[in-house]
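Only one protein chain is missing; all other protein chains are in place.
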Amino acid sequence: MNEYDVIVIGGGSTGTAVARDCALRGLKTLLLERDDIASGTVGTCAGMISSGLKYMREPHIVDMCSSEVVHLRHIARHIVMKNPILTPLIEMSDLSSGGNFAEEYSKRAAEREVPPVMFLTPEDALKIEPRLSPDIIASLYFEEYFIDPFRLCLLQALDARNHGADIRTYCEVTNIIVGQGEVTGVEFFDRLSGSIERASARIVVNATGPWATRIAEIAGVPLQLRLNKGAHVILDRRVVNVGVIAKAVDGRMIYLFPHENTVLLGTTALDTWEDPDNLTASHDEIEYLLTSMSWVVPSVREARIIRTMEGVRPLVAQWKVPEDDVTRGYEVIDHEKDGVVGLYSFVGGKLVMCRRMAQTVTDLICQRLGVDSECLTHERPLPGMEDDVDVLVLSRQYGVPAQTVQRMVARRGTLTVRVLELLSENPSWRSTICACEPVIEAELRYSLREEFPQTLNDLRRRTRLGTGPCQSTYCALRAAPILAEELDLSGREAQTELLRYLSERWKGKRPSFRGDQLSQEEIVQGTYSCVLNLDRMGPSLESQPWEEVE
Amino acid sequence: MSDEEEAYQFVLGTLSRERIVPYSEAELPIVKSVEQCINCGVCLNHCPLIPAVGVMRFPGPRGIAVRLSRSPPEFWTDADVIYLCTGCGTCREVCPNDVDIPSVVNMIRKRILRTMPDLVPLPLHQLQERVREYGLAFEPWEDPEDKADSRDMRLERLGLPLFEDRITDHAEVLYYPGCQAEERAQEIREAAKVILEHFRVDYTLLEEMRCCGLPLELLGDDEQAEELAGRLTEQVRSLGVEYVVTTCAGCTSRLSEIAVSHHWSAKVLHIVEYLREVIGEERVRDTLRAATGPPEAVAVHQPCHLIRHVSRNIGDDMEWLLDLIAPVTVKHSGVEDSCCGGGGLVNHHDTKTSDAVTRVNVEAIGALGVDRAVAPCPLCVAQLENAAFRAGVDMDVEDLTVLVAQYLSGE
Partner (left out) sequence: MQVESDVVVIGGGMAGLVAAAVALDAGLSVTVVTRGHGATASSSGAIDILGYLPGAVLPVEIPADGVHTLAMFHPWHPYTLIGLGTTDAGRSADASVAQVSDAIDWFRDRISSAGLEISGSVSETQWPVSVLGTVKPTTLLQSSMVTGSMSTDADATVLFVGLRGLPDLNPRAASSAYSEWCQSTGEGPHRVVGTVVELRSLSQRQALSSIEIAHHLDTDAGRTELTDALVPIVNNTGATHVVLPPVMGVVDSHEARESLETALGCRVIETLGVPPSVPGSRLQAALERMVVSMGGRLLKGHTVQDHRVTDGRITEVTARSRRRSVTVSASAFVLATGKFVGGGIVGDETGLREFLFGLPVFDAQRYLVGDERPSHLTSVRSVTPTGHRVFACGVGTDTMLRPVGVDGDVVYENLFCAGAILAGYNYQTEKSGLGVALVTGHTAGTYAARETKEVM
């Protein structure tokens, strides 16, 4: 049995941050994720590393958000980008309540290198964003930072691994072994090999987001979460020049953020008792978002919807208050109080806080293990951020179109060179596999060899393969054989993988299926059913959780 | 400066640092059309650039559509491909969803010119300067006498008469020769006059010919293009003409566009259309029936800016016109509607790529063994001629207007 100091359960933003912190402090660490890195809640967020503007009622949280933005820009500048944001007002009452929020926000703006909140005339706002309604009477302006949430999690995991941690995906914890009131290890099911394994450690960190209550249950300790689901509608291409925030039909704030090659329209907030594995956006959620946003951006209804995504927020269990009033802070629960020493669970928190959350728990762990070690996660850069990269120089040097290099740099920073170096031995790996992004074969090969993806969906998280308007219509077909080659899959296994990936994409496309997606889907069906005959001769898939409900 | 003005200036600063050039109101329909792209790639199978230079160098129209999805901040990364597009519009024509790629190309070029002008090929900067200085895409002749000599030589070679320029302040038709026929291929300008005189058309020329603005649109200088459009609009209004007749494919499409955007009451027609629709099939038939001469076989080239940027019908009009001329037999190459490679300003900075596109035409026409190839566009004529010459293929290329004028005046 393998021995560790710490076992982290959960490969989301918090879990990978904890693994990284522990590894950087010299603890022998194992991270277990039952699916892939960033496959849960963090994979359904907008990637905003919020300045905390929304949480002005909780000044300590605003302070924390602001300083964490500074840290993230310091350690991961290459995957952080800035979005200017307009908040157009149709009437004065659209101005968010709370009165002095602008002042509160502006106090901390300088450290993040953004301006204080400013007012723009309707004319100026319309020049910046002609899609705004001509009826606006004024607009607020401020700037926020966004991060690629998939890359953040992956880079944290890779950095942890570089510092000695073991990262195991597709390993589901089935038991937390407790002896005499103390954690001694975990038992887990390796879904890739089909075997059950054990690992020992005195510390287990439950960083499983909305699934935290399940892990607590396994360990026999009580844990409460207020699960709250949120939907995003993903629009094709960057149809707005800048971000737009608006008041929704029920007075909540919703947003339209340019994100990668899409625009995200989000989000809803509904208390949920559904299985977090089994969620899709509802028609009501889609309409809520479209109707609300169309008041300030009337054309949003004509925009092409590619798909939807639905995630679950693991909020702190405060009840009998509206969701908006629940603290956005986090808590680390030491289950010693429940009679299990060495088990810690996270509840609450936001993406922007993940590093801080990890620091808090790692401090506790070090204390318990008697290790005297400083936190370094806010100082050490994440892989790829060591230097600036000149896109045009790389493009010329390696004979790869500038845009392809630019996209790779936005994901990989200086590590782009490692991908491009593969081309000297394999010149034909310049082939574009996913045209939407674009992603070339070399990046897939590199990712498959260095970033432990097991499925096409995992490749998507690492490279943005298939995230464009066509949603893998063409690239899945070309990527599947590459995956099969690198992972040594049989023809049948590759087909299974292909069908599973198409089904996963379809899960998000189906709720908003309309408009141009009808013809897009006709091509998908024409290709995979009509031409490739996978509907008849392909392997039959095991049902995925979401497929159980019609 | 008020707080709000200051705020706006600050925002502009951020946008510029983040390289965001906001879409303007006028650009929104183009952006919208790209949303309809389903990546089917039909355009890739028809884009003339891909067989010419390969998908590695030029990712094709679908690649361009994808480019737009990274907008606004990453336009500049397209500088290595966006200047290779010849703007033929084949992609838009075969596209199941009418995605307006040619306009997307212009939009991206516009943004690169504005935000990172260093990435624009030098000859395009020079072209922009030329238009700014002379109002023409070609540097004018220094000595008017040299210009006249060149014209006379051409007319003599072609056996065309010279008519005095008509310049009046009111006419039914404005004949707009375009920069190339004005300064270089003067025989086309004169041939058009022969035709108009022959049919006793009440026409005028402009006192001073100015560029239609297409080259500026193609290099991304829409401000100067708009200036020229505004100026021409005033002239057309004050002349009170009913028709603006052109002999250049690019001018026809550009002026047709301006006519819509600037609400002209005058109709823009290529002279081929003018003959069929306004002079009338009967009159033209009666006149051309008399045309004589030794039999000749011609191959036709249909300019993209007519058939794909205006209407495929013009291809029919051309065939109709040639069919009327008894000595002429039209032979079909099968690639008459294939891009000549000269468009999109590619021939200004990358003749190799232009010629690679032209090759299809040169080879097919060369194999037909015709007496000459004709095209109703000075740009196509020059590109086909030059590319054939550079490829060592012996081929006579003539403007269709010239050919018609020859048969009319030979009568």
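In order of appearance the chains are A and B, and numbering begins at 1 in each one.
One rule holds in what follows: a residue touches a chain if its C-beta (ideal position, glycine included) is under 8 Å from a C-beta of that chain, and two chains touch if they have at least 3 such contacts.
For clarity, every value in this text was computed on a predicted model and none was experimentally measured.
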Relative to the complete complex, which of the depicted chains are touched by the chain excluded from display? A, B
Of the listed residues B:T14, B:N106 or B:S256, which contacts the missing chain in the full complex? B:S256
Of A:E260, A:E285 or A:E441, the one touching the omitted chain in the full complex: A:E441
List every residue of chain A that touches the chain not included in the displayed model. 283, 286-287, 399, 427-428, 430-433, 440-441, 473-474, 477-478, 480-482, 484-485, 490-492, 494-495, 499, 502-503, 505-507, 510-515, 518-519, 521-538, 541, 546-547, 549-550
Can you list, in ascending order, the chain B residues touching the missing chain? 38, 40-46, 50-51, 54-57, 60, 62, 89, 92-98, 253, 256-257, 260, 277, 307-313, 316
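Just so we're on the same page, only the chains that are shown with their structure count from here on.
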Using the average of all C-alpha atoms in each chain as its centre, how far is it in Å between chain A and chain B? 48
Using the touch definition up top, name the residues of chain B that touch chain A in the complex. 3-4, 7-8, 10-11, 14-15, 18, 20, 22-25, 28, 31-32, 34-41, 55-56, 59, 62-63, 66-74, 77-81, 96-97
Which of the residues in chain A come into contact with chain B in the complex? 81-82, 84, 115, 118-121, 124, 127-131, 141, 143, 236-239, 241-242, 261-262, 299, 302-304, 391, 395, 401-403, 405-407, 430, 432, 435-438, 468-470, 473-474, 516, 519-520, 523
